[in-house]
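Omission of a single protein chain aside, the complex is shown with its protein chains in their original locations.
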Amino acid sequence: MTNSFALDWYFIALILFIGLYCMLVSRSLLRQLIGLEIMSKAGLLAVISSGALTSNLSLAQAVIITMIVIEVVVVAAGLALLAKNFRINKSVDIWNLKGLKG
Amino acid sequence: MERGLLAYILIPLLSAIVIPFAARNKPRIADIIANVTLLAGLANMAYLLLNPSNIAESFSNIPGDGFSLLMVFTIYLVALCVVFFSAFFAGPMANRQAYFCLMLISVAAMCGVVTTSDFFTLYIYIEVLAVTSFALITTDDTSAGLEGAIKYFLLTFPASVSIIVGLSLLLLSVGGFSFENVKMFMSAGSPDGAALFGIGLILLGFLIKAGVAPFHAWVPDAYQGSFAPVSTHLAGIVTKISGIYAIIRISMLMRFSEGEAQALAGTLMFLGMLSIAVGAIAALRQKDLKRMLAFSSISQLGYIVLAAGLGTPLALIAAIFHLFNHATFKTVLFLNSASLEKAAGTTDMDKMGGLEHAMPWTSWTSVIALLSTAGIPPLSGFWSKLLIIVALWAGGAKVYALLALLFSIVTLAYFMVMQKKIFFGKKSAAAGISEVSAPMLAPVVLMSAVIVAVGLLFPYFYAYLVETIAKRMIL
Partner (left out) sequence: MTYHTLLFLLTTICAAGAVMAGDLLIGAIMLALVSIGTSLILFDFMAPLAAVFELSVCAGLITVLFVGAVSLVRQSEDADARGRVKFLVLPLAAAGAAIILWFTLPGFFETLITGGTVSTAGQDPIGITLWTARRPDLLGQIAMLAAGVFVIKSIFPRRNK
């Protein structure tokens, strides 16, 4: 397993970049959430990859289960926020959020 | 985790779960349960910390980690003030029960953050805190609150990903997440590239969560848009615990003062100074009171980050002391801005004026808090700023010490402008405005008393910091 470690991290960095790009250019809140999901997948893969390299798999696995629980609550809360925003402002475009300035 | 401190997490959590059942028919019961829970925790902690026999036994009767205990005390103090205030701040509140439940869970999560001794557990509680706080920001259902919450959401969760990637590098090079592992790793010799890179990513995440410049874009919007008591909660304690606490911890564990991680420490100090400057200069030209206070908060955070980056024992205890003081005076200022919002109906400073006679208590507690922020003796803020500047000078960062002193004067300037615009000056706008009710003044007066008392009893607090933090944890 260890000899593909560097290649794994290469792909992890690439997935992280794709997620970040999505969050940087999107205007729709839903697409921002998709970018966030992709980024957190990359984080998850990073943890399991280091756990496997240091033969610390059970710790990595325990950590990942907790991370998945967190991810679900965060995404559910984000979607709830989106739904509320849609109900109040009738839009999911974050560029329309310009009420606060100074 | 300290076994004895577990109760400070569990009890608010249980109260939060009980509230929906107990207060189904009478919403007032929710207020009472929340207040009683926090008051009990505060009384317990105050008994532990302020016991007169502490001095005689040179604090040997205080168990474990003095930093955690002080932070738990601060969390309960600020949260009690906010919860008590919001019980009487009869604003538009969509769901009263859920508000108090979220407040209690946020307290539980903050206690989890400060009592844990493991980076991954710290991360979990910080996520809990972030989720509760953006729900709290939208409490009053306005579109400004929603905007603040969305901006907070979109900046804070990418920061979490950065923390996770950093943690996985830490797992790789250190072999675990706990503070003990990191301490052993550091005592074995200079850290290698992977560990430094991992810690750097973790620090980046916490800097974004704390709102240090140049990552401060979300702070003014979130503070200005949120429900008024919630902005006190956010500014007073939440962003400090979710960002600054971990930065100070990392500075302790990584021994920044010994030059082991020179690049990280230098960057941290530079960002701290940048934050002081950006916050102070932006605060000078704000029209909205809450927005100005938010920039002032960024500026004060800069002092803490600057001291944490230096990392000598004196700098660290100064940073912790300033963290505590910042919580007290920002609570007073933000609660006063909430009172003004309720009494005058606006937070635009140009539309107010001459409120000194209409609202004397609010005016004078603001004066105490702002003098403390600007560092006027003998108030508490003076001592912590003095300690920071002395530590910087002694640590060889003389340019930073002078600049910190200079911006302390700018702080005084913008607060004087604020006080003049709102409370002094022309009385025309003050017609028909009267002081808010006594229960809403009580938390503010309590906090002002704390500011004065900490300033006058400074030797006691200094002894506490030296005995329980500097001697036990750093040396």
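Here are a few things to note about the model shown:
For reference, chains read A and B in written order, and residue numbers begin at 1 within each chain.
One rule holds in what follows: contacts are C-beta pairs under 8 Å (C-beta built on N, C-alpha and C of every residue); 3 or more make two chains touch, one makes a residue touch a chain.
Values in this document were obtained by computation on a predicted structure and should not be read as measured data.
Among the chains on display, the ones the left-out chain touches in the entire complex are A, B. Only one of B:F59, B:F73 or B:F120 touches the chain withheld from this view, namely B:F120.
Where chain A meets the chain that is not shown, the touching residues are 1-11, 13-15, 17-19, 21-22, 25-28, 30-31, 33-35, 37-38, 41, 44-45, 48-66, 68-73, 75-77, 79-84, 86, 90-93, 95. Hidden from this view is one chain, which touches chain B at 1, 9-10, 13, 16-17, 20, 94-95, 97-99, 101-102, 105, 108-109, 112, 116, 118, 120-121, 124-125, 127-128, 131-132, 135-136, 138-139, 172-176, 185, 192-194.
Operating definition for what follows: only the chains that are shown with their structure count from here on.
Each chain gets one centre point, the mean of its Cα atoms, and the points for chain A and chain B are 27 Å apart. Within the complex, the chain A residues that touch chain B are 16, 19-20, 23, 29, 32, 36, 39-40, 42-44, 46-47, 49-51, 53-54, 56, 59-60, 63, 66-67, 70, 73-74, 77-78, 81, 84-85, 88-89, 94, 97, 99-100, 102. Taken together, the chain B residues at the contact with chain A in this complex read 120, 124, 127, 131, 134-135, 138, 141, 143-144, 146-151, 153-154, 157-158, 160-161, 164-165, 167-169, 171-172, 175-177, 220-221, 224-225, 286-288, 291.
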